[in-house]
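Omission of a single protein chain aside, the complex is shown with its protein chains in their original locations.
Take a look at subunit A:
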Amino acid sequence: MSPKKIKPPLTFPRSLTERPFHYCPGCHHGIAHRLLAEVIDELGIRERAYGVASIGCACFLYYYYDVDICEAPHGRACAAATGAKRARPELAVFTYQGDGDFAAIGLTESLHAAARGERITAIMINNTVYGMTGGQLSPTTLPGQRTTTTPEGRDPRVYGYPLKVAEILAQFPGVAFCARVAVNTPKRVLEAREALRRAFLAQLEDRGFGYVEFLSACPVNWKLDPVSAARKVDELTETFPLGVFRDLT
């Protein structure tokens, strides 16, 4: 009887380069990056993947992915991705944006790409602040949350309420997959990976717009250590419930 070959628990994704991430300790970008690379590998789309990077912490996307990356101006990723996909429908086009990019300055582009049912996959990393610029209030900042532009905490009467993007997009007929995930527990990591896979299937099966929102820790701007920041993501789920809001795949 020949010994059963054991699959190694982790292999390095082909779609990632070996360059170490520049992200802060405890930031969830690293996990999201790896999951995205794994999904690109699994679907076999690395050679036709086209990523649109945004402005913010993830603007160095081109360092980490062994796929073509185009840098879009702040907020314009979904519009740039639309152009790429319309010109080359055979490509697997995705955007990778933060909440400041996707939901603030670029909300118009994001919503209209979804409303048109563009066959692209949009990934939003929601950490409730403008990370790279230094932790200012973003549209997804929680009520009461202290940021560098709301040092007294977000008072909804003055600074408004958090924007629930996944819930908004779920109402759009052009959206084929829409989910909110987190990566602060192993189970959630696996669910996030499956959501990403389906968000790509939405475009690969020509069904519509795919969207995955990651609740992500930002220890530096939340002024927490990495472990407490990961726990804090649980609190975020009270405002931003996890789940699949629409799935036509």
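Heads up, the rule we're going with is that a residue touches a chain if its C-beta (ideal position, glycine included) is under 8 Å from a C-beta of that chain, and two chains touch if they have at least 3 such contacts; residues count from 1.
Please note the rule applied: contacts and distances are computed from a predicted model.
Of the candidates "Carbon monoxide dehydrogenase", "Urease accessory protein UreD", "tRNA N6-adenosine threonylcarbamoyltransferase" or "Pyruvate ferredoxin oxidoreductase", the chain left out of this view carries the UniProt protein name "Pyruvate ferredoxin oxidoreductase". Taking the complete complex into account, A:Ala104 is the one of A:Val39, A:Leu61 or A:Ala104 that touches the chain left out. Only one of A:Pro73, A:Pro89, A:Gly144 or A:Pro241 touches the chain withheld from this view, namely A:Pro73.
In the complete complex, the residue from A:Tyr130, A:Phe200 or A:Trp222 that touches the missing chain is A:Tyr130. Hidden from this view is one chain, which touches subunit A at 55, 59, 71, 73-75, 104-105, 107, 130, 133-134, 136-137, 139, 148-152, 159.
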